[in-house]
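Note that this complex is displayed minus one protein chain, with the remaining chains in position.
Moving on, here comes chain A:
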Amino acid sequence: MSAPIIKIDGISKSFGTFKVLDGLSMQVMPREKLALIGPSGSGKTTILRILMTLERIDSGHIQIDGEQLYHMERNGQLLPADERHLARMRQKIGMVFQLFNLFPHKSVIDNVTLAPILTKGIPRAAAEKRAMELLDMVGMADKAKAMPAQLSGGQKQRVAIARALALQPRIMLFDEVTSALDPELVEEVLNVLWRLCSETDMTMLLVTHEMGFAHDFADRVLFFDRGKIVEEGKPDEIFRNPKQERTQGFLKKIIAAGHRV
């Protein structure tokens, strides 16, 4: 058995007096597809944001690929990570946001090539060639010259996925990537996730309310509530036969709201 690519060890995080994560520990294996589900405010999005270094942890440790994320080892001592260490660690991780966060002043292809050109020093021509391959994979090659404002939400999200992939991360974080989309646009984004799932060996963490998709997509489902993992297991166990009362209650509510399981 290989080593976990993500190792979270007793992390806590508060916003003011609200404790979002409370001594949380979890591990993710390489190539694993994880679905994080739970009510809003349960801390699942915060975990992705912490892994992307968008939020700092109050206590605990995180290892990515055997290296400390928020700490640096210097002469056997653990020091808080500096910006250079964080930048090096971020290379392993990519993130797609609920609201796409495209750069509105840049064309589709420039959105995708900006970071590879700036952070990896890839020549523009090579970066554009690679960007076109990625845009082709997400079905957006014909819109390469368009501006984000000309795209639908689903199209924007597919561009955002291509943009994150352009940096070739080993871990991809998807934060409710279909929640802001009109129902008829959800599928085109999920289809792209399917392709990534079957055609790449990236580790993927997916925060979602699409329970049907989570069931089919994930190797393992984690149910969060109040900053803790209440229950975890294979999709079939969690969705068909949840053991915890809180999981049962949550799934009941979700199904009542019209989501397919």
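By definition in this document, a contact is a pair of C-beta atoms (placed from the backbone, for glycine too) under 8 Å apart; a residue touches a chain by one contact, two chains touch by 3 or more; residues count from 1.
Methods note: contacts and distances are computed from a predicted model.
S.K.: Please identify the absent chain by the protein name in its UniProt record; candidates are "Ectoine/hydroxyectoine ABC transporter permease subunit EhuC", "Serine palmitoyltransferase", "Malonate decarboxylase beta subunit" or "NADH dehydrogenase subunit M".
M.R.: "Ectoine/hydroxyectoine ABC transporter permease subunit EhuC"
S.K.: Hey, which of A:P4, A:G94, A:G154 or A:G227 is the one touching the hidden chain?
M.R.: Only one of A:P4, A:G94, A:G154 or A:G227 touches the chain omitted from view, namely A:G94.
S.K.: If the hidden chain were put back, which residues of chain A would touch it?
M.R.: Those residues of chain A that touch the unshown chain are 52-54, 83, 87, 90-91, 94-95, 97, 99, 101-105, 107, 114-115, 118-119, 145-147, 149-150, 163-164, 167.
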